[in-house]
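Beneath this line is the structure, given in structure tokens, with notes to follow.
Note that one protein chain is taken out, while the other chains of the complex remain in position.
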Amino acid sequence: MSSFEPKIVAFLCNWCTYAGADLAGTSRYQYPPNVRVIRVMCSSRINPAFIINALLEGADGVLVSGCHPGECHYTSGNYMARRRLVLMHRMLEYLGIHPDRFRMSWVSASEGAKWAEVVTEVTEAVKVLGPNVIKREQVWMQQSL
Amino acid sequence: METLVLHKDKLKDFLKALGDVRLVAPVTVAGKTQFCEVADIDAVELDLNNYTATTKKVMFPQTETMFAFRSTPDGVKVEEGGPAPKTVVFGIRPCDARSFVTLDPLFTKDFNDPYYMKRRAATVLIGHACAEPTNRCFCPSVSGSPAGTEGLDVLLTDIDDGFHVQVVTDRGKEAISGAKSLLTKATEAHNKQKQAADKASAAKIKRSVNLKKMHEILPKAFGLPEWKETGSKCIGCGICTYNCPTCHCFDIQDEGTPYQGRRLRTWDACMFSEFTMHASGENPRHDRSERLRNRMLHKFSYYPRNLGFISCVGCGRCIELCPVNEDLIQILNTVREVCNE
Partner (left out) sequence: MDATKSLRAIAREVLGREDIACLIGYEKGSYGFRAQPCVLTEPDQADRLIFSPLCVHNLTNYLTLEQIGPLSKADIGKGKIAVVVKGCDSRAITVLCAENGIKRENLYVIGVHSPGVVDLKKIERRFPNAVEPAEVSLEGDSFTITCEGETASVPRSELVNAKCLRCKNNVPQGCDVVVEGPEHSMEDDFADIAALEAKPLEERAHMWQEQFSSCIRCYACRNSCPLCYCSECILDKLRPQFVRRSVDFPENLLFHSARAFHLAGRCIECGECERVCPQDIPLMVLNRKLARDVKELFGYEAGADPEQKALFVTFKPDDPNEGIL
């Protein structure tokens, strides 16, 4: 196994997955420390441009997680998110970005164990892929034609 | 100055003999002609028809870092760009080369623009005379020519056995000095062939526009309703400005984080509504026809009056690429007609 430790940006819905991740912590489930959590009120808050932006800003993988279908705090937010993000997932693959770099999951507030599993699975998959190469230039001084 | 001849088969050797320089030439990438740095000399294409790819980026890149900054325990460190690499531009058309002559006063008049000037000083332009002007070309109308040498250091013209090489400046002479052994002196016959080629290509230009006193007519035409009519079909994209070799407006932006980043300039286009948008939200040129009018007046009235050149070299890219057939020649002819001049 390589020593590469990926950075994974995780957008978590406030009502389900964020609480689920909290539960994973209080229940002392072990999972890889590679995720950087950003809390949003609902998975439908995720503009598809956030995902590409996260990759461009240096994330090696992106995870969006929210309530199970039918359990949205706002009734239908996650249904809306699902339509958008399932399509986005397909488009990214078409553009040549590996489908494992962007994943989506449903994790409820009571599923601390599932959260640990999801993070483990996503991290392992990104580790295999290696660093993301589509990044914004962070070398600021350069000559270009 | 000198006139020489380069045999067809020796073109690649000639390019290699230019020495250790950054070579910029037309190459085909992803099925389209681009004007860019050449990694492989075999990829250089000279038998292309007039390419539409922009050439001004050689001196005036679309995105240019002005300086980079970084905050350190000892304060903010600012890093400026290094010198421009020695560059030879090969295969540029006379109209495109001439565009740099019209841009020079703009970048030097009140203030010496270091970014443009450093590239200008480090770049030698080896032109390729136009053998096949297209239906968009009108360079003679703006005092250009398909075999013009203005702005060029060396001009190549297709003749029977290869290229007629006209050395225009001392810099040009120096740049090709490494290729001396490949060149032979042009004979009278060669020079005649070149003259015939120039004449033949000039005869192929069919479009023209009368620009006599245009810089005085246009301001008089400012309030005409015809602007509204022709401008209403403009869709406000940046094709005409971004592909124009003489359009030069730019925007300055900062990128990065508060701890490190860069200040850069990028092209901007007067046809975008944001171009004149004020911080208050007011836009003095809120209509697309007003923006189109401004572009015409800038090129054919303000610029010649302030800097002594028409800001157009007659390459016709704006005419060919415009999605809605907004035609500069048609617009200027209409203006003249309506003003009865």
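By letter and in written order, the chains are A and B; residue numbering begins at 1 in each of them.
In the analysis below, contacts are C-beta pairs under 8 Å (C-beta built on N, C-alpha and C of every residue); 3 or more make two chains touch, one makes a residue touch a chain.
None of the values given here were measured: they were computed from a predicted structure.
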In the whole complex, what residues of chain B lie against the chain that is missing from view? 29-32, 34, 52, 54, 62-63, 134-135, 204, 206-207, 228-229, 232-233, 235-239, 241-243, 251, 253, 255, 264, 266-267, 269, 272-274, 286-288, 319, 321, 323-327, 329-330
Had the left-out chain been drawn, it would touch chain A at residues 48-49, 52-53, 56, 69-70, 76, 79-80, 82-84, 86-99, 103-106, 118, 121-122, 134-137, 144
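Definition applied: only the chains that are shown with their structure count from here on.
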Rounded Å distance, chain A centre to chain B centre (Cα mean): 46
